[in-house]
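Here the structure is laid out as structure tokens; the discussion comes afterwards.
For this view, one protein chain was removed and the others were kept in their places.
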Amino acid sequence: MSLWVDKYRPNSLAKLDYHKEQATQLKNLVQCGDFPHLLVYGPSGAGKKTRIMCLLRELYGAGVEKLRIEHQTIVAPSKKKIEINTIASNYHLEVNPSDAGNQDRVVIQELIKTVAQSQQIQSSTQREFKVVLLTEVDRLTKDAQHALRRTMEKYMATCRLILCCNSTSKVIGPIRSRCLAIRVPLPSTEEVCSVLSTVCKKEGLLLPPELAKQICEKSGRNLRKALLMCEACRVQQYPFSADQDVPETDWEVYLRETANAIVSQQSPQRLLEVRARLYELLTHCIPPEIIMKGLVTELLNNCDGHLKTEVAHMAAYYEHRLQLGNKAIYHLEAFTAKFMAIYKKFMEDGLDAMMF
Amino acid sequence: MNKLSLGDKTASSGLNRWVDPSFTDLPVENFSVSGRKKPCPFSGFKPEPKRPRKRKGETTGSDSHSHFLLKDSVQDECDEPWVDKHAPRSQAELAVHKKKIEEVENWMRVHTNTSKGGILLLTGPSGSGKTATVQVLSQELGLRVQEWTNPTGLELYSCSHQEWAVNGYSSQSTQFQEFLLRANKYNCLQMSGDGRASDRKLILVEDFPNLFFRQPSSLHNILRHFVKTRRCPLVFIVSDSLSGDSSSRSLFPRDVQEELDITNISFNPVAPTTMIKVLTRISALEAAKSCGRMCVPDQALLESLGSGSSGDIRSAINSLQFSSHPDSSLEKGLWRMKKDRGGGTQTSQGKTLSRKTQKKKKSKQMKEQEEEQAIGGKDASLFLFRALGKILHCKRQSHEEAEGADGASGPGLPPHLSEHHRQALLVDPELVVERSHMSGEFFNLYLHQNYMDFFSEVEDVVRASEYLSDADLLTADWTSRSVMWDYGSSVATRGLLHSNSQQVTVGFRPLHKPNWLQVNKKHRENCQAAASLFRSFCLTPISLQTELLPYLAKLTNPMRNQAQIAFIQDVGQLSLRRFPGRLKLEALTDKDPGQLLLDSEEEQEKKKKEEEEEGQGASEDGLLPSQPQPTANQVLLEDDDLNIEEYDSD
């Protein structure tokens, strides 16, 4: 038994639930028998990967669904060995180069070269090219992205790239200009709801529309999250009730409590406690930027008006530093401290105003 | 253990010591493997019935570099180093704190009277009197000291390195094991035969076979074996060094100490007052003996010698001998010059100095310390604990002093900046960081872990945290990191000092090791584990970690394997308790918790003294003395560096 997310994932372009016009365009694209490099971008949970897999299936047939996980060792020219995991079918190869950290450039250079230079294994297939699917392209170092530029042109004949990322802001211009960009926006609330109820129907469950709406809101229109939530609801309680609590992830609850702790008291001692909680989140694999973002959202809910603007600035400032710096905790803590200070000042001013 | 002294010891004392074979029942085959041509294979141990001679040999060994140094200038009657000549012969002469002596004595009494021996580990900076204490005490208690010496022959060194490496090491550790076991056994044989005077003895190990530094586990195995059959006390002496190779931690990790029931007593550097006392006594004795043929050093010289050696009595005596020799006119001139510069205040006795003037001299002393190093002085390094304390406690001039000291410090800050006005600093942050022998990055981490305790206002914390954030940003770019490190640590330390505007006197605060490295490592490991365990979901790390895993924890999904289930339980769920229990604070303790206080005694206001002393008592009771150990962490970081370098190279 697999997760609903995987179980009901559409596997052909025709079966996609939303952005149908785009699906048709993609179909046209593939029917020509040839397509340019693609840059698929959109927020997490919008269905980028699903779309790409549908496209590949359209291109190569059911063979692309026979996936195998391979462990590849790449030897960099500097004799350093890099281990990287790839997911591959006979026709395509999926790799997340940012797994290699600083060495991602070598992965780009060597892996794509080897793939591109090797001929298609089965000559009977109708396509002359293989597809390399690179995920999280926005996390590639600039060096690696530069390395990608020429590689893309050079091996065009034998290899197409599909780049997948959340945002094109971090993708350098030369790469953007070499790709056909495909934007995958999040599904609308209605679309999420309809997907949820379809899935529930297939499971033989009855999903009240109110609950569907609530799940959709909580998930922030992230379809993957919505489906996971829905399934968690099912575990929690069935039959569904319209006003049932949608289970949130532990870390979100934890983060909210952390935010509450910040708001309720502002002292070095409390900051120390907050630090311990931040560490706890980090050890639970929550990336620092997500922590920062979640914290900001929660804190913004807790303050008003003029203060919000200030918090928004601070958040942007420290999140930027967090991206640049080495040790996230410095910046997370600086942000928390700063928030505490301005919040404290704000409350004290408020008190003064009340007294007079 | 100090590498230098180890090498010297083996070189100078090894040869003539292992000549007389004491045990004939040893299997010779064991040693023939090593292929050495020594007449006696039992080189590792020698019963040493005559203590004074032994003591002398010992010190010559460890101070041989000063010996060489002196060789040219010191002739006829001066040929014996003062260190040996004036070696302590009684407890009273020991330049060690009474409590410490007592502690060691108690241990020795307890463990020699029962037939069950124990293991004692003495740690402390070199020249703090560890060996001397053991020697003096064992003499007084009537114990025979049996010492292990590394059997490395000089000719072995010179012949083939390979052979030496292969055979020498393995046989060394076997020899060591043999030594321990035989010494044990030998003891009981003696008991039946000889008189009572020699029946009790003590095994002393100061010199560790090299192998143990690389494979501490082999030492542990030998010790485990020893503990089972122990009959007589075993004393290990390990010198602390600041430069990173912290042998006591690697040779005797905490868990092994607990497992083998090893008592650890750590020595402090010799206190300046004690040091001066000893130096004065020696110089008085020598002056009387030489009848005016040597120049008697004055009090100021003694004082600067004392501070220059930073608590190492051995080096202090050596420099005393060196500088009071009539021939060394050059040095003499140097001392004079400095003394002149020091001015009138310097010549008066340290004890009679008012605290106020002492403080004024602080900056001057900084400079002087550097000059002292040129003449036999030790590189004054700081234990991390003290270094952190210097920054965190934020010593500044008090108001009166500032007014008294400088009327001409330039115009004050304009009114709108007046909140940034601070009194002059009493520490030099860059120097502190440099002397802590740590990279600025680590120092910052330590500061970050601990600074919060020293602040009372959120506003100050904001500023401080911002400076730390700045410091991290400065060193973010790896291409310029090597250059920026210094600036980064400077920004962090000075920023912290500046933002501590309240200057609350907090008294003693325990310091902790940074959690970040541990947290970061765990974060990385967990992320990797997540990626490898749940690869079949084909998700990007972020959605895997923030969406799939937490929900998997909430779902009942039977298809997962054992490892996945365990991982999800560990990572996917967060206990919603208020205070997370997973991270234990690891207290950063010092060799000497009192050291910080000793230091602050001089610098802080008088009224605080009592407080401090209370704190000292408390801390000695409460904290297990050990040493700051940055090295384990450093390894972690070095890995990172390595990656970066290789990245750079292609």
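Quick notes
Letters A and B name the chains as they come in the text, with residue numbers starting at 1 for each one.
The criterion applied here is as follows: contacts are C-beta pairs under 8 Å (C-beta built on N, C-alpha and C of every residue); 3 or more make two chains touch, one makes a residue touch a chain.
In this text, contacts and distances are computed from a predicted model.
Of the candidates "Leucine carboxyl methyltransferase 1", "Proteasome subunit beta", "Dolichol-phosphate mannosyltransferase subunit 3" or "Replication factor C subunit 4", the chain left out of this view carries the UniProt protein name "Replication factor C subunit 4". Per the touch definition above, the residue from A:R9, A:K80, A:K293 or A:K345 contacting the chain not shown is A:K293. Within the complete assembly, A:L29 is the residue of A:L29, A:L56, A:I82 or A:L207 that touches the hidden chain.
Residue-wise, the contact with the chain that is not shown comes from A:A312, picked out of A:A62, A:V235 or A:A312.
Within the whole complex, the absent chain has one touching residue among A:K20, A:H71 or A:K154, and that is A:K154.
Which of A:H146, A:R256 or A:R270 touches the hidden chain is settled by the complete complex: it is A:H146. Listed here are the chain A residues that touch the chain not shown: 25, 28-29, 31-36, 41-43, 46, 77-78, 108-109, 113, 128-129, 138, 143, 146-151, 153-154, 156-157, 167-170, 173-174, 177-181, 183-186, 220-221, 289, 292-293, 296, 300, 305, 308-309, 312-313, 315-317, 319-320, 323-324.
The definition used in the following text is that only the chains that are shown with their structure count from here on.
A straight line joining the Cα centres of chain A and chain B is 48 Å long. Interface of chain B with chain A (complex): residues 445, 448, 452-453, 455-459, 461-462, 464-466, 468-469, 471-473, 475-476, 515-516, 519-520, 522-523, 526-527, 530-532, 535-538, 540-543, 545-551, 553-559, 571-574, 576, 578-580, 582-583, 643-644, 646-647, 649-650. Against chain B, in their complex, chain A makes its touches with residues 1-3, 6, 44-45, 49, 67, 69, 76-78, 80, 85, 87, 94, 96, 99, 101-103, 106, 135-136, 222, 224-225, 228-229, 231-232, 235-236, 247, 249-254, 257, 266-269, 271-273, 275-277, 279-287, 290, 318, 321, 324-327, 329-331, 333-334, 337-338, 340-341, 344.
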